[in-house]
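One protein chain is absent from this view; the other protein chains keep their places.
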Amino acid sequence: MDGPDAKGLIFHVTSVLYRNECNIISQDEYVSPAVGLTEGQFFMRTEFESPDKLDPQKVLKDLREAIASPEINLRINPKKKKDVVILATKEHHCLSDLLIRYNFDELDANILAVVSNYNTLQPFVSKFGIPFHYITHEHKTREEHEDAILRTLEIYQPEYLVLAKYMRILSPEFVSHYPNKTVNIHHSFLPAFIGANPYRQAYERGVKIIGATAHFVNNNLDEGPIIAQNVKEVDHRYMATDMAREGKEVEKSVLTQALKLVFNDRVFIYGNRTVVL
Amino acid sequence: MDGPDAKGLIFHVTSVLYRNECNIISQDEYVSPAVGLTEGQFFMRTEFESPDKLDPQKVLKDLREAIASPEINLRINPKKKKDVVILATKEHHCLSDLLIRYNFDELDANILAVVSNYNTLQPFVSKFGIPFHYITHEHKTREEHEDAILRTLEIYQPEYLVLAKYMRILSPEFVSHYPNKTVNIHHSFLPAFIGANPYRQAYERGVKIIGATAHFVNNNLDEGPIIAQNVKEVDHRYMATDMAREGKEVEKSVLTQALKLVFNDRVFIYGNRTVVL
Amino acid sequence: MDGPDAKGLIFHVTSVLYRNECNIISQDEYVSPAVGLTEGQFFMRTEFESPDKLDPQKVLKDLREAIASPEINLRINPKKKKDVVILATKEHHCLSDLLIRYNFDELDANILAVVSNYNTLQPFVSKFGIPFHYITHEHKTREEHEDAILRTLEIYQPEYLVLAKYMRILSPEFVSHYPNKTVNIHHSFLPAFIGANPYRQAYERGVKIIGATAHFVNNNLDEGPIIAQNVKEVDHRYMATDMAREGKEVEKSVLTQALKLVFNDRVFIYGNRTVVL
Partner (left out) sequence: MDGPDAKGLIFHVTSVLYRNECNIISQDEYVSPAVGLTEGQFFMRTEFESPDKLDPQKVLKDLREAIASPEINLRINPKKKKDVVILATKEHHCLSDLLIRYNFDELDANILAVVSNYNTLQPFVSKFGIPFHYITHEHKTREEHEDAILRTLEIYQPEYLVLAKYMRILSPEFVSHYPNKTVNIHHSFLPAFIGANPYRQAYERGVKIIGATAHFVNNNLDEGPIIAQNVKEVDHRYMATDMAREGKEVEKSVLTQALKLVFNDRVFIYGNRTVVL
């Protein structure tokens, strides 16, 4: 749940769960401080076990009555794997990390399909028995290309899109089909080195640390809410290509870390920030 | 609060706070999983603001009535600086880190005095206007030495003892005067290299990472509940003395980090483990 | 090269390379300090490009003449991929990390085969077209089992063995066939938690950091020269199984990091320590 802070929110939730004989396994909440005229915002994630006979919608209804505020968003997510489609281009490292985890049942998601604008990764993906859709952007306008992808996505009806080093910019129109449901990995420590060739930029600036950023995609390139970041030390011996090679290790671990949070319903979006409970 | 897990604990606490018009600022809880015949253990730390007129003892009384279980420990700690005495020997790095923070009002504690079995650090401590007690262990039995220290501590009535590289082993009798209130920094990544000369041992084993451990002191040397640990990479060029020098940076940061948690009442002791909320 | 330190070693090497018109790309050396009666030990790794017509053996001969000390070990390793066989049991994470890198030509080694005492990983390994040898230890003495493995290894003549979570103890006899050529990943931050079930031990000690160690295997279990170590923070919420799950991320990254060093001839063994240049 999230919404404007008010007295008694935790009390009302725990009362409802207590009356419904639910057992709270974990509960985390956060209240953003009120600043000037902006009131505090309340976020809470409660994990609970319910009696077998209990309908989750009954709990949700009770919660709505107890809290009685239309401004408070309440959601109940039964614990289950999320359905996802992965978009990739030519680089394998993020994709292969996800496929391996999926193959060994270590990912909190079902990978329904992989879509790519190149066929480079097709042989690899097919080892895992996952549909691979090669949708080239050549000889297509951006709109035509995105339409082709959207039609493919419609087949799978994924809950989340994962951009695993998908190297093309998505239009606001495309993004609007999966609002707050598209996760991208950016190969820099945002907001440093926005845009093209971040490792080249990092090399030229002579930085001693490089990084990667997983974020939700919104309409502004590289500016969506950040979910997770991580870094790696480099030194003068790293040329741009060395940074790119070592950066891949960071990219894949950050993307996996972010997806684990997202697929477990731990990430709230608040303005351009995330609250991770 | 902590004690055996039971249904409704969070509900009862939030009810009492709600009725008393207290505003919950943050609330963290943890339930250790039931294992075999051992039932789960419940830990909760709630930070709340109370109305000015409210007596904390009233809240505590209400909580006891609502929870009605003698096995549940309930404590209310008003937010205030803890009174501490620091024990040191000859090394300055942990002590000076604490003194600087205290000097600039960045420590959640009042440093009442420094006690040392050497007078090496006296000139430094006196710069900060803090009493320094030089109590040599020479020509004394351990019992006599500890008695002398205990008599000095009685003057100050500290809530916590901090062993800031105090290099003598304390007897169970001494420790029993400050049960779960004595924090030590050990210069190794426990449980590796228990005992004397850990950096020498680390060098001889050829490790690539060294560390430090802050822990509560109990009757078994280096075996009390761990509060915080941190590490630092080393390589073949580090002799034991180099490890010791670089290790000091880790020691002081781990001790400071642990004390911040302890002084903010965030650390629960459970068997030989800590739960940090 | 390595051996007892002596004046002029660097000079002699650079002279020989200069006369042979070799271009030094990088050169790293280390001299262990003389301690008591033990003299310093000299280690140097020089990467150089030689003229096309030059026979490396000619350089080696010139070096031997210039240095003229039988105690100095000189080796010339042409840059090439190492031939390796991987031993595994049931866990996939280290193995799959290596196979993916090998599949995309990102490993400085040729994986000739995988040997396992279970057939669990056979379907996965076969996706990559790599021979998989299932050699059960059931109904065999240790000697018989190791003999069966050794006969399989003889087919491949690997330069290195990689124990990618191979969960059986190897006899000194077995180890002696690949002296200083067997790399193991141990699932603890050695020397903490030697032996069985390190994550269980870590949980019971209540540590706040777990780790993994890649090391050469010698005759004493878990006591060979350490190549690389890394760690990860945990907290009270981690049960032993959680530590094991998260520890796998560390294990695979440490093993990969260590192998990169070993396969690039960067690791010298000196007593029970490694010098990594």
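As written, the chains take the letters A, B and C, and residue 1 is the first residue of each chain.
By our rule, contacts are C-beta pairs under 8 Å (C-beta built on N, C-alpha and C of every residue); 3 or more make two chains touch, one makes a residue touch a chain.
Quick caveat: nothing in here was measured; it's all calculated off a predicted structure.
K.L.:
Going by the contact rule already stated, which one of B:124, B:156 or B:270 would touch the omitted chain in the full complex?
P.N.:
Within the whole complex, the residue contacting the unshown chain is B:124.
K.L.:
Sort through C:8, C:195 or C:271 and give me the one touching the missing partner chain.
P.N.:
C:8
K.L.:
Since one chain isn't shown, list which residues of subunit C touch it in the complete complex.
P.N.:
7-8, 10-11, 14-15, 17-18, 21, 23-31
K.L.:
State which residues belonging to subunit A touch the missing partner chain.
P.N.:
30, 32-33, 189-193, 204-209, 211, 225-231, 235-237, 239, 270-276
K.L.:
Pick out the residues on subunit B that sit against the missing chain.
P.N.:
The missing chain touches subunit B at positions 92, 96, 100, 103-104, 124, 127-128, 249, 253.
Quick note on the criterion: only the chains that are shown with their structure count from here on.
K.L.:
Pick same or different for copies subunit A and subunit C, depending on whether their interface residues overlap by over half.
P.N.:
Answer same: the two copies use largely identical residue numbers here.
K.L.:
Between subunit B and subunit C, what distance separates the C-alpha centroids? Give it in angstrom.
P.N.:
40
K.L.:
Approximately how many whole Å separate the CA-defined centres of subunit A and subunit C?
P.N.:
Subunit A and subunit C have C-alpha centres separated by 37 Å.
K.L.:
Among the residues of subunit A, which ones contact at least 2 other chains?
P.N.:
In subunit A, no residue touches two or more other chains.
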